[in-house]
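With one protein chain withheld, the remaining protein chains of the complex are depicted in position.
Read from first to last, the chains carry the letters A, B, C, D, E, F, G, H, I, J and K; within each, the first residue is number 1.
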Amino acid sequence: MTTMSHPITSTLGQSEREATGALLQAALLDLIDLSLVAKQAHWNVVGRHFRDVHFHLDELVALARKYTDEVAERSSAIGVSPDGRVRTVAAGSRVPEFPDGWQTDKNVVRAIVEALDVVALRMRTRVEESEQPDPVTQDLFIEITQALEKTRWMWQAKLVES
Amino acid sequence: MTTMSHPITSTLGQSEREATGALLQAALLDLIDLSLVAKQAHWNVVGRHFRDVHFHLDELVALARKYTDEVAERSSAIGVSPDGRVRTVAAGSRVPEFPDGWQTDKNVVRAIVEALDVVALRMRTRVEESEQPDPVTQDLFIEITQALEKTRWMWQAKLVES
Amino acid sequence: MTTMSHPITSTLGQSEREATGALLQAALLDLIDLSLVAKQAHWNVVGRHFRDVHFHLDELVALARKYTDEVAERSSAIGVSPDGRVRTVAAGSRVPEFPDGWQTDKNVVRAIVEALDVVALRMRTRVEESEQPDPVTQDLFIEITQALEKTRWMWQAKLVES
Amino acid sequence: MTTMSHPITSTLGQSEREATGALLQAALLDLIDLSLVAKQAHWNVVGRHFRDVHFHLDELVALARKYTDEVAERSSAIGVSPDGRVRTVAAGSRVPEFPDGWQTDKNVVRAIVEALDVVALRMRTRVEESEQPDPVTQDLFIEITQALEKTRWMWQAKLVES
Amino acid sequence: MTTMSHPITSTLGQSEREATGALLQAALLDLIDLSLVAKQAHWNVVGRHFRDVHFHLDELVALARKYTDEVAERSSAIGVSPDGRVRTVAAGSRVPEFPDGWQTDKNVVRAIVEALDVVALRMRTRVEESEQPDPVTQDLFIEITQALEKTRWMWQAKLVES
Amino acid sequence: MTTMSHPITSTLGQSEREATGALLQAALLDLIDLSLVAKQAHWNVVGRHFRDVHFHLDELVALARKYTDEVAERSSAIGVSPDGRVRTVAAGSRVPEFPDGWQTDKNVVRAIVEALDVVALRMRTRVEESEQPDPVTQDLFIEITQALEKTRWMWQAKLVES
Amino acid sequence: MTTMSHPITSTLGQSEREATGALLQAALLDLIDLSLVAKQAHWNVVGRHFRDVHFHLDELVALARKYTDEVAERSSAIGVSPDGRVRTVAAGSRVPEFPDGWQTDKNVVRAIVEALDVVALRMRTRVEESEQPDPVTQDLFIEITQALEKTRWMWQAKLVES
Amino acid sequence: MTTMSHPITSTLGQSEREATGALLQAALLDLIDLSLVAKQAHWNVVGRHFRDVHFHLDELVALARKYTDEVAERSSAIGVSPDGRVRTVAAGSRVPEFPDGWQTDKNVVRAIVEALDVVALRMRTRVEESEQPDPVTQDLFIEITQALEKTRWMWQAKLVES
Amino acid sequence: MTTMSHPITSTLGQSEREATGALLQAALLDLIDLSLVAKQAHWNVVGRHFRDVHFHLDELVALARKYTDEVAERSSAIGVSPDGRVRTVAAGSRVPEFPDGWQTDKNVVRAIVEALDVVALRMRTRVEESEQPDPVTQDLFIEITQALEKTRWMWQAKLVES
Amino acid sequence: MTTMSHPITSTLGQSEREATGALLQAALLDLIDLSLVAKQAHWNVVGRHFRDVHFHLDELVALARKYTDEVAERSSAIGVSPDGRVRTVAAGSRVPEFPDGWQTDKNVVRAIVEALDVVALRMRTRVEESEQPDPVTQDLFIEITQALEKTRWMWQAKLVES
Amino acid sequence: MTTMSHPITSTLGQSEREATGALLQAALLDLIDLSLVAKQAHWNVVGRHFRDVHFHLDELVALARKYTDEVAERSSAIGVSPDGRVRTVAAGSRVPEFPDGWQTDKNVVRAIVEALDVVALRMRTRVEESEQPDPVTQDLFIEITQALEKTRWMWQAKLVES
Partner (left out) sequence: MTTMSHPITSTLGQSEREATGALLQAALLDLIDLSLVAKQAHWNVVGRHFRDVHFHLDELVALARKYTDEVAERSSAIGVSPDGRVRTVAAGSRVPEFPDGWQTDKNVVRAIVEALDVVALRMRTRVEESEQPDPVTQDLFIEITQALEKTRWMWQAKLVES
């Protein structure tokens, strides 16, 4: 039955819906924060690799925003209201805090690799945890993990001195 | 002189730089929060006007993100490090908080008009306050005000019952 | 061996091929009918939300046609001849019949939500049933379910009065 | 013979040219006024359907402008100078006057349907009257009638309450 | 007068409207079935000319769908509700039935030429029958006949052995 | 407070709003008439430079239409209903009347330069008069003046015999 | 019946087919020659208006080629083999011969207007003569006449001295 | 010195200019005829390979037209008026005549290979003959030969039975 | 820890990483060789179906190259260096060798079907073998299998004589 | 009055015109030289950051060329003939000379930052000096300053070692 | 061996490199100056043909810039540092100086033809002189000569009065 507090019904049972919804909400917070961290770095990076890192960060922003949207809309699609407001993100995100002020490109690369490590590993856990309640949501987590691990390799490759 | 703590010098004098930088930082917080509020509404709106409001909100997100970037990069361009991290935004934004959970399209329109009222009026004040320290930054505030007032009209027009 | 009655061989064993083929054929009938129902509604809707619903329906037509093609071609790819002829669809589709004549936008929204409920739930069942015989076909059913549930949310959201 | 007062000769005879030219001139005035009425409504509409109506009107403006141009250039092509100046339009258009000031979306829809009724019916008459003097011009009137009747249906469909 | 059972009024008189509406409804059924037959052939064709015929059929699908839409919307535009539901099509289409199972490219070409013969000749009859009640609809039938006869030539040309 | 007669509130005070609204309304009339004059010339020009002038005029039409829209929508954005109806334009425009009938390219160039002189000078005055009541609107007038003076130079350059 | 000498059958009766085929064949020769004349002028024009005329001629080439193709393919579509070989064109075209060697832009304009006069008038006659045997072909001749008369106006307009 | 009979001077000496001009004029005739032959085949081909050959011929038309234009404009660029009028082509082309009436795809392929043999070999000769008088023109002949030999291979490959 | 010999760490454990890496490396060799075989056939095919097969092969090349890249980059993303050098491919690919010299289209189709059989079946095995060590890589193998089986059907369909 | 020595009149008074013209002429020289310096660096840079700097320089060239054109055309628009000939630029530009021969990327970055410092500061002065004589020109200088300061930040950021 | 003063080695021997480098450097100066002359004319042309000449000049600018870049980069590619700085161009270009102030279109055409004469003839000489030291560079000079002679024809054609 559709009411104002539950206007969107679900094709999932009650407990599958709650379990899946919780996984999606946690992913949402990580991805929003990741997009804000990447933008912060985009504006504050300095160093001889400035331009390369500056644009690479904007691709990361685009990636994070794309999956933010898909995760939130998957949540709505299973009838769970997503919460991506700034104070909810500030309280619930697990992405390591980015330092304030100007940052050298070297420090930026290190901070981004660290952030991607956290976000990718947590996403990989969700792949396992979502299989039973909802294989359709699992497929989305698999796609996001694939994308995060690919971008993580590209950032990590930059850590090597030559 | 360029040092690590001041790697970007300015074509402005010290006090003009500080005054302008403070105005840009405040604008940055409002715009980031506006983009998050609009996304939150985009995912949670329900009602017969769902699709219209859902897509209208994404245009607002695009507008807020575009000017977020221009404001932050103007700040960098005058040598002031911008701060757009999630906890800084949560603490410093003046945009009214958006309620949690599903919202009818009517409530969404009302909340967005309110948010735009606050953001547009504060931006208009910055037009005046930036003229003296930096007419170049003022020109950016004028452009943003024009865009905010145009979108505010379009949202307000929807408040009329017919 | 390739003969005229079996010109396309399969990488699947005989029973996996038959089980998977039957699931694909049933999905095909639902999706073709869904596209015809959506077109019928597209031409016959009236009401103050005419334009919104008229175009939203064409997106649904596009979605149904896209997956109609992918389902039929997956069937050919595993060596099972798909049957999408009008009389086969008329006899075998499980999509609720759409009423004739002009329909108010409100009625159209209700009818589409009902049709999507039926089609999405049946598709979700196929996700389970296809895992064993063919995980490759299962992946296609997962993708279709994801798309149907997303569009179903957007249509259901319009049922709320505001 | 080409002179300054008749620089463009015609492949039509004198009386066919005059008859056809008169039909084209009348169509020109209706279409220019229709485009101005639609723009006026585009700027002044308010109501919950604002955005839908606002953009639907711009499509009507585009349609009216496109055929304005084709009608005027058809007139030139048969050697009759078209007159689309503001005072000629103000004096000769038969499109009902649009009220001044803000208008609810409901009123706008009603006014546009009325305007399209007048313009479409007058155009349909021209289809008959142009067959004998110039079947080439008739073909253009047929195309315009088809377009006007299609858009008229879409606006009229919005009059139904649901 | 606009009522729910007749929400769309017409610029045609009552009898012209009925005569024209009947011609459009019959055309609609032929065109929908033609698009389904062409898709069926698209999925089931085998033979050395597979790829050529496979893609040629998709162009035929596109053509049939385009005119399906224009015919149905012309019907709405004159105030006659079009009926393109699967069971109506199954009952009323005059397109010869396409055989089930895999088909050689040679058989497919033959079947398509046959189908186009039927559909094109019936459409040509409608050109005559629509002139009096509605020359605007006649123009649409002329355009469709032109397109069908062109595609029919291209398919027939393939029947010649070389 | 939002009422039907004042559905759009303003971020400007009452007197600033009235002063700015009057300037925008006058600009609106000039720009609509300019677009109609340019179209009239577009259809009626003859002479060896026909094609050059014919297309140059269409660029002028595009320019005039673009700023017509921006001026009207700025007016709506500050809460003043714009009036661009044909009889209001006929009564209030200050653009010199364009002669009827065919015109040589030389005469067309002269008439357009004259029209641009009037419109550009009046727009430049509005730049001064709008600074105090609304610097945001002033910025729009500056942009329009820049565009008009640029196109005026290009038309004036054609007056020189060689 | 399909044989090698008559591989393409027709939806027209024998005499309608022959009459229509003859009209199409004559149109074909005029249009091919028109495209060659326009190219010849394109390469050989000199004079202060060189560039304007040079590019205007290429638009004429494009127009002539487009309708050459449509006319020839309409002929094939009704089962009459079109003949557009160089010697057939040289023998049968009625387009006035273009002089050899360099030509001033003034002479080119005069020659093109003359050629368009001939071709447009002959096409207009075909509109009448094709109505009875085949209204579908007539519609094509109407479209071509419309295009030829429009381009003829544009070329004739250049004959006026200013 | 520039006169009307020699309005375009040359950067080549008198004899180089004449020798090069003669080579270009001969190439021009071959290429125009090749484009007409390919169009004739495009309209008259029948057979099971109809569609493949029909479209392949249009690529050949495009190729022939592109180099027709480059050859003629190279001639103008060295001050030699090119002659591509229909009767000049009919008299001077060396391309084998294409038979009239419908042609099987097999015959078309054979005829096109023959035509390309003639045109390619003659073009290759011009590569040698143009080196001394004008290496710039030679470079154009080399490019055309490369293109002709590539297309010739593709047509010849179709002659093999399989 | 990141060292030069292991600069890219993994989100997988040691044994999962090795197992997954080995599967990816084997897939890489097959796909590179498939792309080279398809190119070889693309250049050497002859026969009446030349053009169809020639272009169909280029689509196969594009498909093989696309998945070559995704497989290699997935390997890098899990920290295993991929090896796609020519001698590694020559030694390790399991794709059947393509014969040298010109090949009829019939032979080419047969050889490609054979190659696709081998590659698709081996890929399907990898779907099973990758599920446990890494479901994210499994998802990529599923996507590739889907694409290979679809293209395999299209090539196999061409084996049927008609 | 328009004469040959003053063919373009102005909407500005005599002294405003002269003052504004002088500012525009000086800006023109700086911008042309900046574009040539950036191209020189584009061709001569070497070093490990070659590709990054090489392409970054081309964006600077594009920026400098775009504003060169707008400045020169603004000058024409106010009736002052701009002078951008090579010897005028060589004599009047204030951009520091770029060294000859190959340059390391580090040196290039340093030289570009220096050049941008000079050009941006001089442009900022023009913002002040143009306000009184011509606010329309001032708006252009503001836009250029904004762009120069943004690109200057990006180049300066590269000076930091990391 | 690569050193800082010779960081780019060459595939040419020492004397071939020097000879070729000198030819490229001279071409570079001509082409840069040609682009500046064309821009100067673009801004200063007046007369009834203003628009035609204004845009034709911008195509010349594009052509000159394109080959400027290719010539300079060819120089770098053979290991010779190119010098395109403003004072080097001012000192070394052989393009005739363009007069200052406004110029009639007639004078502009004459000046451009003169400039193209000089530049094209000098480029043609380089074709001969580069054959021995470097046929690869010769090919570039041939391409540039072809382009210059083509554009020269188009400008010269405008010198003829009609």
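As a working rule, a contact is a pair of C-beta atoms (placed from the backbone, for glycine too) under 8 Å apart; a residue touches a chain by one contact, two chains touch by 3 or more.
Owing to the predicted nature of the structure, the values given are computational and were not obtained by experimental measurement.
Shown as candidates are A:R17, A:H49 or A:R124; the residue that touches the absent chain is A:H49. Among K:M4, K:A62 or K:A91, only K:M4 touches the chain left out of the display. Residue J:D105 is the one among J:D33, J:E73, J:D105 or J:D139 that touches the chain missing from this view.
Residues touching the missing chain, restricted to chain H, are 117, 120-121, 124, 127, 139, 142-143, 145-146, 149-150, 152-153, 156-157, 159-160 (touch as defined at the top). Contact between chain K and the absent chain runs through residues 2, 4, 7-9, 11, 73-74, 76-79, 135-136, 139-140.
Those residues of chain A that touch the chain absent from the view are 49, 52, 56, 106, 109, 154, 157-158, 160-162.
Rule of thumb we're sticking to: only the chains that are shown with their structure count from here on.
The minimal number of chain-to-chain contact steps leading from chain F to chain I is 3.
Repeated interface: B-J and one of D-F, E-H or E-G share more than half of their contact pairs by residue number, and that pair is E-G. C-beta contact counts were set side by side for E-G and D-F; D-F has more. With centres taken as mean Cα positions, chain K sits 60 Å from chain E. Each of the following residues of chain J touches two or more other chains: 4, 7-8, 73, 76, 139, 157, 159-160.
By the contact rule set out at the top, the touching chain pairs are A-B, A-C, A-I, A-J, B-C, B-D, B-F, B-J, C-D, C-E, C-I, D-E, D-F, D-G, E-G, E-H, E-I, F-G, F-J, F-K, G-H, G-K, H-I, H-K, J-K.
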